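Only a single protein chain was left out; the remaining protein chains are all shown in position.
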Amino acid sequence: MSKAKIAVFLCHCGTNIAGVIDIERVAKEIRRIPDAVVWDHRFLCSTDGVESMVNNIKSSGVDRVVVAACSFRTHEPLFQEALRRAELNPYLLEMVNIRELCSWVHEGEKEKATEKAIRIIKAAITKVRNNKPLERKKLPIIPAALVIGGGIAGIRAALDIADAGFTVYLVEKEPSIGGNMAKLDKTFPTLDCSICILGPLMNAVAQHPNIKLFTYSEVLSIEGRVGEFLVKILRKPRYVREDLCKGCLICIAKCPGKAIDEFNAGLSYRKAIYIPYPQAVPRIPVIDPNTCLYIQKGVCRICEKLCPVGAIDFSQRGGVIEVRVGAIVVATGFEEYNASNIYEYGYSKYPNVVTGLQLERLASSYGPTEGRLIIPGLGKEPRRIAIVNCVGSRDERHLPYCCRVGCMASLKHTWYVKHLLPDAEVFIFADEIRASGKGFEEFYRRIRQLPKVYIVKGRASEVRGNPNGTLSVRAYDPALGREISIEVDFVVLEVGIVAGRGTEAVKNILKLGVLPSSGFLLELHPKLNPVETAVDGVYICGAAAGPKDIPETVAQASAAASKVITLLSRGYIETQPYIAKVDEELCSGCRICLTVCEYNAIKIVERGGRNVAYVDEALCKGCGACVGSCPSRAIEVLNLGLKQVEEMVAEILR
Amino acid sequence: MKVVIFTGCFTLVKQIAVEVSILKVLQYLNIEPIVPRNINCCGFAFRSIYPSTSLYLTARLLASLHNPETIGILTLCNGCYLMLRETVYRLKEDRKLLEGIKSHLKEEGLELKEIPRIIHPIEFFHDIIGIKMLENAKRRQYSDIVVATHYGCHALRPSTTPSFDNPMNPSKMERVIEALGFRTRDYPERLDCCGAVLLATNPNLAMRLAYNKISGTSRWGFSLLVTTCPYCFEMLDSRQEAIMQMFSDEPKLSVMLLSQLIGLQIGLSESDVALNLNLSPIDRILPYIVKR
Partner (left out) sequence: MLEISLETIRACYTCFKCIGVCPAGLRPNLFVKAYLSSIFKEFRDVYEEIIGGSSIWSCARCLKCVEICPQKVPLNDIIEYLQHEAAKRGLAPKIYLNMAENTMNTYLAFTSQTIVSKDGDFYTTEDIRELLGLAPLPEPIGNEKFKEILNMLRGLDSK
């Protein structure tokens, strides 16, 4: 027997593999290959299995390894480590999946499964003969991070990263940070005042030496790779100089401009020069160019006259600034779904039908009614209130998923009403109350015990207006066993939530994946990598990554921040070694590969007077798209050469 | 322009005004109606009892009514309209079904060469005649008359089969009526059922549904309710008095066909649009609409 060069390890995986595939026969067959030496093990990934692997590699003096077991996705790092310990380059390992691709899918055909296992193992042996030792390269990292979105998620992530000593650029499209949480009056299940717990964090952001805050700004483009992203940020003109403004807000008082107040969910008006709410950070007004009389019609400039420090500057044009960061956190949050789409509930048909967020504003002390619960348009306090759950949510016609906050919000909203108007009657319409979070069930019980609260365990069927301005909510009450029609003067719709336009914009810029049914950003792995994305160095958190409440948002934001901190504090990244390599002799510089590369990893460079393709090792994912596209066969992925592939195919078809 | 008119059985034998008024309006608009005589029942009533029989009956209509020189089949009854649009949809989706039906038709000497366009009267006036044309043709402006629209269930629902407007929030009938110079307003009972289908199996319940529709609509102070469907018209107009009596109430809602209202507005006489066949209390509104 000639000296063996290739070690082949066969794993039984208990009965997972050995229950279907005849390991003995496989071993016998592989042993016929002159340069192969074969071992098998009941559980190769056990400590004992790995140990024996290391010893066998060392003692037999092989220089290539094939492991026929399960998926490389889960187990390759483990076996590569074994090679390293046996003093072999880890890329001289080839894994063959005889479980997922063989025993599991061919359970009923043991003969054929064994035959298939033999063939694919042989193919791997053929390939590994031509594997070359590869190295991972180390590339430096810019010790700064970009956080997109200044809601509670973005705020938390920015503070964590900044506290670890890294520079953070926080970009928020609105004039103030705070996001949706700033609009809430109280938060379930503990009923703490929302702005009271958010405000200090907002101020901490403003004062943090490591955080550079860009409000009223949007990310225009992001180029580069993990460790070195080049970010272009559009700063919309505020027409108020941030360096001069003292936040006295004298300018606002006399402004004649008028516009719908977005922050108050359309329930009031604001001036053309405004801050969205008293606690806004930064406390610097903006001029809305669409309603400013001077910008629209060339007359007015009252604010300019009033400002004691001359901060009003109508000549501002906005601009684009560039920053470089090593990592990115996307925390662009959510929007309420358009409730007018659910016709049966009469939103935008009746003034006394509002959404959950609108009720938050009505209950808020800095809302349009300064915390008095008044029916919009009617100017009086409601006596009987219906709260309708699952509006657009869990609805195949609109949003198939659960919004995960509506049930709790409906209970919280009941509390608002009973707190502000103790005599009012509240009817909740909910086919289910999902109260699975910490303290939620207890909160549910607490709300049930309030007087004059009635919970209908059926979805509201429709909301109909009556000539006297009241509304009738129809439903079926399973407890009573009959249809009911409740006349109320105020209806609150707990509307579903969507990822929103802000999230979509960032998704397009970063080429992130989204869940097709909802548009929420997709994580790398729903269980094991919940804040990572398919793009290295880009992390997601908060409601942009899926519906969630504040505690979960904050936990996820800190998780994303800790990933960023881990990355930045290591100081370098390792490239993945399976990258495309261009044979510059063969390359004709035709640029076809540039068009197929999803990661923009290829560019054209000059070599000895000729234009040739060049692959950026840090960007290349080794996907091989360029290989297939090259008409000159000039480009190959390392350890997956064209010759290697051809030989494998030939072996399988032999 | 030519258009095939399909009345359906109920218009043919009972709601004559539906046919008369549309023919008169078409004449005025210079559109040539083709009224085929080889028609049959669409099978709506017994569609669940004899599903394939009624499918065949509807498909047979497609074959016998189709006339390539026309823009399609103007279907006056909502029941027939549902049957025809559903069948068109199914036959377009299901080649095998189509072939089977074709072979039966052949036995009868009929041929389904192509699947014709099925047109609802509201769609006809809104999309084909057009708002501009109606605006120009109207004789008087009546800004203070507010009209309640009644589409009828089967004009739009179910939304799984495509129709001419948004099934949950339609607006084409409103736009037609506004083009004629009237006002319209949304009301909660707008898309409610007239109950006609239940006449056959549960007449008391049918009357209750119609009563709810009529009394609910009346609460909003409309001058007039307008519909196109002969069945809805039967319930809301012809039987209104009996229905109201049954619930110890009085007739209170004036009801007209859309084609009657259009006819009057473009200058046709009351007898042209067979207004003497309306049994609901239209007398109170008539003086505001017609110059006597």
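All chains are identified by letter, namely A and B, in their written order; residue positions are counted from 1 within each chain.
Throughout what follows, a contact is a pair of C-beta atoms (placed from the backbone, for glycine too) under 8 Å apart; a residue touches a chain by one contact, two chains touch by 3 or more.
Note that this is a predicted model, so its numbers are computed, not measured.
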Message: Given that one chain is not shown, which residue among A:454, A:476, A:578 or A:614 touches it?
response: A:476
Field: Contact partner of the left-out chain, one of B:72, B:121 or B:167
entry: B:167
Statement: Note that chain A touches the chain not displayed via residues 344, 390, 394-398, 431, 458-462, 474-476, 478, 483-484
- line: Touching the unshown chain, chain B contributes residues 9-10, 12-14, 16, 19-20, 23, 35, 37-41, 43, 45-53, 55-57, 104, 107-109, 153-154, 157-160, 167-168, 191-193, 195, 197-198, 200-202, 205-206, 209, 212, 238, 274-279
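To be clear about the criterion, only the chains that are shown with their structure count from here on.
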Message: Centroid of chain A to centroid of chain B, CA atoms only: how many Å?
response: 51
Message: Taking the touch rule as given, give the residues of chain B at its contact with chain A in the complex, in rising order.
response: 168-169, 186-188, 219-221
- prompt: Which positions of chain A touch chain B when the two form their complex?
  reply: 343-344, 349, 464-467
